[in-house]
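Missing here: one protein chain of the complex. Every other protein chain is in place.
Showing subunit A:
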Amino acid sequence: MDNLLVRAQNLSKYFTDSSGIHKAVDGVSLNIHRGETLGIVGESGSGKTTLGRTIMRLYRPEHGQIWFDGKEITNLNKGKLRPYRKEIQMIFQNPYESLSPRFTVGEILEEPLYIQKIGTKKERMDKALRLLEKVGLPRTSYHRKIHEFSGGQRQRIGIARALILEPKLVIADEPVSALDVSVQAQVLNLLKDLQAELNLTCLFISHDLSVVHYMSDRVAVMYLGHLIELAPKEELYRNPIHPYTKSLLASIPVADPERRNPYREPIILPEKPLYPPQLVNIGNDHYVSANMIHIKKFEIESYQQEMSYYK
């Protein structure tokens, strides 16, 4: 069986407004393997949310192709997409806005089943109750409304809603950035547990590098609509190559006052190249945009030159 769940090739999504074309996602190619968590980091406006939504086919891409589970879904129309909606589900950023205040928790959880015409009324209710337990909420929450829950609990409901259709791919779009740090930990742990239990494939989008590191197997870095670096997480955190990735890593606050460093690396924000960069494998499954390879080589060469002066 094919090990790839999602294959995106040269994906682009543009938005047009009065000021012209804005290339939100430009020429991004990536694969998501079955059972892995791929993290996507980048600043706001770098196109990471747009990429997630395009993979889910909430947007129709301008260029490129998407394969899901071996079948191309790039140009399917609404009706043909419906079965795929069941396979790809999304966890949204803000649990205060993405859950309807007029529905009870039961109605929120059962709505996807109802739309997909799955099960009888009784079966749907059973399933909703089972999921409530799974995400650590009491069964009595079924008849309550959203305003009775705290932020962390709401996000649990959001997770339950995404999982009720037993999707193959879950796209989590900044699932904890609206929550307090103390609540963040429990939601992350829950997601990780569920992922292991249900063998989920997950696309985890966040601007917080430490959270992405905790959740993911591989990490992709987006910058101004381009994918600039992609590597297994240990490799990326040990050996970042693109200057933007380096700045990102240097900006994480270190939770240890003893290691406070007054001479931190400056933040470098390179200009956007005209064309989407070509990713090159430099070993250890570490892909980096090709024009940065030259810089790396140059650094090595100039370093060697310096060395030779000392001799």
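In this text, a contact is a pair of C-beta atoms (placed from the backbone, for glycine too) under 8 Å apart; a residue touches a chain by one contact, two chains touch by 3 or more; residues count from 1.
Operating definition for what follows: contacts and distances are computed from a predicted model.
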> Can you tell which of "NADH-quinone oxidoreductase subunit H", "ABC transporter ATP-binding protein", "Acetolactate synthase small subunit" or "Hydantoinase/oxoprolinase N-terminal region" UniProt lists for the chain that's not drawn?
Replying inline: "ABC transporter ATP-binding protein"
> Among A:Asn31, A:Gln65 or A:Ser247, which one is in touch with the chain left out?
Replying inline: A:Ser247
>> Considering the complete complex, identify which of A:Tyr14, A:Phe103, A:Tyr142 or A:Tyr214 is in touch with the unshown chain.
In response: A:Tyr214
> In the full complex, which of A:Glu148, A:Glu166 or A:Asp180 touches the chain missing from this view?
Replying inline: A:Asp180
>> Out of A:Asn75, A:Ser100 or A:Asn189, which residue would touch the omitted chain in the full complex?
In response: A:Asn189
> Residues on subunit A that touch the omitted chain in the whole complex?
Replying inline: 43-45, 136, 151, 177, 180-186, 188-189, 192, 207-211, 213-214, 237, 247-248, 251-258, 260, 264, 267, 269
